[in-house]
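Can you read through this structure? Questions will come right after.
A single protein chain has been omitted from the complex, and every remaining protein chain is retained in its original position.
Naming follows writing order (A and B), and every chain is counted from residue 1.
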Amino acid sequence: MTAVGRTRRVRAAVGMALCLTMLATGCGGGSGDDGTVELRFTWWGNAERAELTQQVIDLFEERHPNITISPDFAEFEAYWQARSTEVAGGGLPDVLQMDYVYLRQYAERGVLLDLNPQVEAGNLDTSDMVSGLAETGVIDGGLYGVAWAGNTWSMAYNPALFEQAGVPLPEVGWTWDDYHNAIRTITERTGVHGAPDYIGRIYVLELQLLQEGGQLYTEDGQLGFTRDQLRDFWNSTASLRDGGYTLPPQESAEVAPLTPLGADLVASEMSWDNFLVRYAGETETPLALGPVPSDNPEVLGQYLKPSMLLSASARTEHPEEVAMFIDFLINDPEAGRILGGNRGIPATNAQREAAELTEVEQAVVDYENSLIEAGDLQPAPPAPPAGAGTIEALFLRLGEEISYGRISVDEAVEQFFTEAETALAS
Amino acid sequence: MTTQAVSASSSSATRTGARRRTLTTVLWHVGTLILLAIVLYPLVWLFGASLRPSHDIVGNIGLFPTSPEFGNYQRALEGIAGVPVSRFFLNSLLLAVGSVIGTVISSALAAYAFARIRFTGRGVLFALMISTLLLPFHVLIIPQYIVFQRVGLVDTYVPLLLGKFLATEAFFVFLMVQFMRGLPRDLDEAAKIDGCGHARIFWHVILPLARPAIITTSIFAFIWSWNDFLGPLLYLQTPDNYTLPRALQLYIDQTSASDYGAMIAMSMLALVPVILFFLAFQRFLVEGVSTSGLKG
Partner (left out) sequence: MATPTVVREAVETTASPPPVKPRKRGRNRRDQIAGYLFLTPWILGFVLLTVGPMAASLYLSFTNYNLFTSPQWVGFDNYVQLLSDPRYHQSVKVTLHYVLVSVPVKLVVALGVALLLNNSRRGQGFYRSAFYAPSLLGASVSVAIVWRALFSDDAIVDRALRLVGLNIGGWIGNPDYALWLLILLAVWQFGAPMVIFLAGLKQVPQELHEAAAVDGAGRWRRFISITLPMLSPVIFFNLLLETINAFQVFTSAFVVSSGATGGAGGPAGSTLVYTIYLYQRGFQDLRMGYASAMAWMLLLVVGLVTVLMFRLARFWVFYGGDDDR
C-alpha cells in the first residue's frame, strides 16, 4: 500500500506539471464561487432514456437555478466498468443509478452516502413508495439506495399457443408439474417449444426457495440452499431437456440478442415483468403476464424488487442538493409523466399515477397491482450480499453448460459451491 | 480500356502480346471483383439491414429489404439527449486528427533513434518498448485512470491525446523502426559526409523515404482513435464531449429496449469519414519510393 501511495504521489506531482503545460482543455471542473452547485449524475440505458432524462434534468434545473446537473450515461456493462474504475480512483459521481445486485457491495465498502439524515432533515421523502420498496435500499440501518422503479419475477406467455394446444392459461394455483406438463403438451401439439430451459436463472431457484419458506441468501450473506437443493433444481428439468420439450440452447444462442420469447421460439418464459416491454419491442405476437407456478398455493414467492435505485457518493460535497435531486426524481409527478415507463414501473404512487404509459407498460402495472391487491406479494428479501453479481453470472454459465450437456449436474454443483463461496468471501 | 489497348498495337507480334496482356487484365479484374464480392458481402448486408425496420434486423438472414426505408437514419441523425450528431462526429474527428499528428511525430522521432542512431542503452530501451506491447490493457486501465484522476484531467481530451504525443503506442514506433531500418544506410553516410547532423538527416533523408510507413501510421492512428470506445468511456463524462462510439453504443442496452436499426445506420454513417480518410491517404501509398534519385 505504501508503495502504491508513494508512486501515486510522485505521479500526481509529475502529472500536475504536465497539466500546466497541456492547458489546451484546462484542468478539472467543479462548483463555482457564485453559489451554484454542480452535481454529476450517471445512469445506464439507451438513447431514448438519455433523451427523457435530459428533459427531467432541464425541469429540475429550471426549478432550482442554483443547481446544475451534469449528466453521464452508458450502456449497462460499460456503465459498471466505468463505475468500478471510478471506485478505484476514489471518485464516484454525486448521484448514480444503482442495481440491486451491487447495492450491498457498494454500501458495505463505504463508497455510498447514508441518506437517512437527509430523510430526517426533510430533503428526501420516501413515504410514497409502493408496497415494500422503501425498505429495499436499507443496509444495516443506513439508507444507501432509493428505489426508482420496481419489478417482480413473472411468467410471460403467448396465450395463442396455449389455446392452440388446449392448455389452460396460467392461473394462481398451478403447480410446477402443471407447468412442465403444459410445456410438453404445447411442444407436442404446436411444434413450438413450451419454454426455454430455465435452470440458468437463479431467480427461478430463489422463487422456489421462497415458495418453500427458504431464501437464496441467509441473513449473514451466505448461500441459503444446500448442494442437494441445487442438484434437485438443476435436475428438475432434465426430462424436459432430454425429451426436447424445452428450447435447445443452440437455438436461443442463435437468436441472441433477441430473447427466445421475443423471437417467437417459445410459448412462455419466466423473467421480470417489465421485460414484457422488451418482448413487445421484439415481436408483434400478443403476449401476456401470468402468475408463476407454485406447489404451495398460499405462497407465490414473488416480491417487488427495485429494478433500479438511486444512490449518492459518500464523498459528495453537496448531500443536501443530492437528496433534493433524488427526491425530485422519485416523487415529482411531472418528472414521472416525462419518464413514463422508460425506467420500468415507477416506485412511488404519485409517479405511477402521473406516468403516461403505453399499453404494454400499463399491462405490467395492472399485473403488479393485481398481485398487490390479492396480497400475493411478500416483502423483499434483504439486498443480496457482495459477490451476488458474480454468483448470478456463474449460475447462468453453469446452467448453460448443463443444457449443452458439457458438464454433469453433479460436477456443476461442486463447481458452483467452490466458486460461489470464494465470491462471497472476497 | 481493352479496346484501346488492342487498337494501339499495330504489328501482329505486339498484337498477340497486347491481347495476352488485355486478357490477364480482364482476368485480374474479374478475379479481384469476385474476391471483393465475398469480402464485402457482410458490409452490404449491414447496409441492407440499415434500411429495414428495427425489429426486422436481428435474426433476418435476407440481404436487402423489399421496401427500404430511411427511418433508421432519421433516428440516428436526431442526436442524443439534445446533443446533435454533428457534435459527436466533430469530437471524434478532433481526437482522430490529434492522434494522427501526435502519433506520427512522436513515433517517427523514436523510431529514428532506434533504427539509425547508435547510443548506449538502445537495446534495453528497445526491449522495454516491445514489452509494453505484451500486457493486456485491462490491468493498466485502473492505474492509468488514477493518474489522470488525481491530476484532475478526467473529462478532458488530455488523457486520450497525451499518450499519442508521447509515443506510448509501441506498435507505431516498431512499425516505423522496421521501415527505417530497411532504408539503405549509404544514404545517411553520404549525408553525414556532407556535414548533416541527425536532425537534417531525419528531416531531409529519412522522413521522405519513410513515407509509406508514415501514411500507414496515419491511417491506423486515425482509425483506432475513431473506433476507440474504452478511452472515451472512462475519460469523457459530459455528453457534449462524447465521441461516435460512445453515442453508437447507446442504441443498445441489455436492460431496456434496443434500437438495432438506428445503431446500424449510425455505424454506416460513421464509416463514411474513415473511408474518405483512407481514400485520401492511400494514394500516397501508390507511388513507389525510388531511392536512386537521392543517392547523388
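Everything that follows uses one rule, which is that contacts are C-beta pairs under 8 Å (C-beta built on N, C-alpha and C of every residue); 3 or more make two chains touch, one makes a residue touch a chain.
Fair warning: this is a prediction, and the values are worked out from it, not measured in the lab.
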Absent-chain contact - pick from A:E61, A:D178, A:E251 or A:E334: A:E251
Sole contact to the chain not displayed, among A:V111, A:L309, A:V322 or A:L371: A:V111
Sole contact to the chain not displayed, among A:Q81, A:T218 or A:Q362: A:Q81
Option from B:R20, B:R122 or B:H204 whose C-beta touches the chain left out: B:R122
Residues from subunit B at the interface with the omitted partner, ascending: 1, 25, 28-29, 31-32, 35-36, 39-43, 45-46, 49, 57-61, 105-106, 109-110, 112-140, 142-144, 147, 162-163, 165-168, 171, 173-175, 177-185, 197-199, 202, 212-213, 215-216, 219-220, 223, 226-227, 229, 245, 248-249, 252, 260, 263-264, 267, 271, 274-275, 278-279, 282-283, 285-292
Those residues of subunit A which, in the complete complex, touch the missing chain: 1, 3-4, 7, 11, 14-15, 18, 77, 80-81, 84, 87-88, 105-106, 109-111, 200, 249-254, 256-257, 387, 389-390, 393, 396-401, 403-404, 406, 415, 423, 426
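The criterion applied here is as follows: only the chains that are shown with their structure count from here on.
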Distance between chain centroids, defined by C-alpha means - subunit A, subunit B (Å): 39
Of subunit B, residues touching subunit A in the complex: 55, 58-59, 80-82, 141-142, 145-158, 162, 229, 233-234, 237-239, 246-247, 249-259, 262
List of subunit A residues in touch with subunit B within their complex: 8, 11-12, 15-16, 18-19, 22, 24-29, 40, 42, 44-51, 53-54, 70-78, 81-82, 85-86, 88-91, 93, 254-255, 257-258, 263, 277-278, 281-284, 342
